[in-house]
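The complex appears here minus one protein chain, its other protein chains still in place.
This part shows chain A:
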Amino acid sequence: MSEAVLARPAAVSLRLRPSSGLLLVLGLLLLWEISARTGMVDSPNWPPFLHVLAALARDTVSGEIPLLVGSTLARMFAGLAAGTLAGVAAGLIFGASRLVRRLLGPTVELIRPIPIPAIIPPLVLFLGLDDAMKVTVAAVTAFFPVLTNTAQGLRAVEADQLAMARSFGVPAHRRLLRVTLPAILPYVLAGLRVALALALVTTVVAEMIAGEQGVGHYLVLMQFAGRAEEMYAAVLVLALLGYGLNRGFVLLERRLIGWFYATGRDG
């Protein structure tokens, strides 16, 4: 019997054991259904969960939700890519230069805590209501966590590793590519994981504020149309998207920096 077959019952029992988080999720959904059906929460704004699932299935089959999700994700990933590239570049400079840290550090620390939705109105003023504004929102969201983590990672690169590479005569650009960048990758990915969750939120918020694009606009439209089932279907989609993106990212992370976890450290 192969190892895979042997492993399957163990995985199943792991999912169904009483302490499994999945049971809590199922319990909460059941509570939702019961509270709506029995009148514990008596409001058309609190439809039964099964009605929400039916609305989700209807709008998925019609193709509306897949299109909306696709457009939201396209904006989010475009912003995430731009923000990550800029964040890594700026983080390397920050980590490498004390002068730059002294000069720009206070500015970064002042801007970093500003909630991104607060800067959407000025972004609308300069960038309009369409993709440029929404991609920028996602990019700014990704920029700061990646920057700070990259800078921190660069400072944490072990001096011995660099000294050894130097003593072996490895030129500077190869030291950057072969020693420094792999060493900071766990830090960059940790920043990116935070950025990924935040970018989904801020992209949807930007869609909710203006324009007629994406899941965010659909959610507001359905709320104002009094169609609670469809509104919660959008909320459900966002929850599943967030969960799926995070799980996907963890898998990617394990593949990219398996050596990091192999040393016994936890991301």
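Structure notes:
Keep in mind that, in the parts below, a contact is a pair of C-beta atoms (placed from the backbone, for glycine too) under 8 Å apart; a residue touches a chain by one contact, two chains touch by 3 or more; residues count from 1.
Basically, contacts and distances are computed from a predicted model.
When the listed names "Lysine 2,3-aminomutase", "NADH-quinone oxidoreductase subunit M", "NitT/TauT family transport system substrate-binding protein" or "Acyl-CoA desaturase" are checked against UniProt, the chain not shown comes out as "NitT/TauT family transport system substrate-binding protein". Only one residue from A:110, A:125, A:159 or A:262 touches the chain missing from this view: A:125. Across the entire complex, the residue among A:44, A:105 or A:171 in touch with the chain not shown is A:44. Checked against the full complex, the one of A:54, A:220 or A:241 touching the unshown chain is A:220.
Residues of chain A in touch with the missing chain: 43-45, 121, 124-125, 128-129, 208-212, 217, 220-227, 230.
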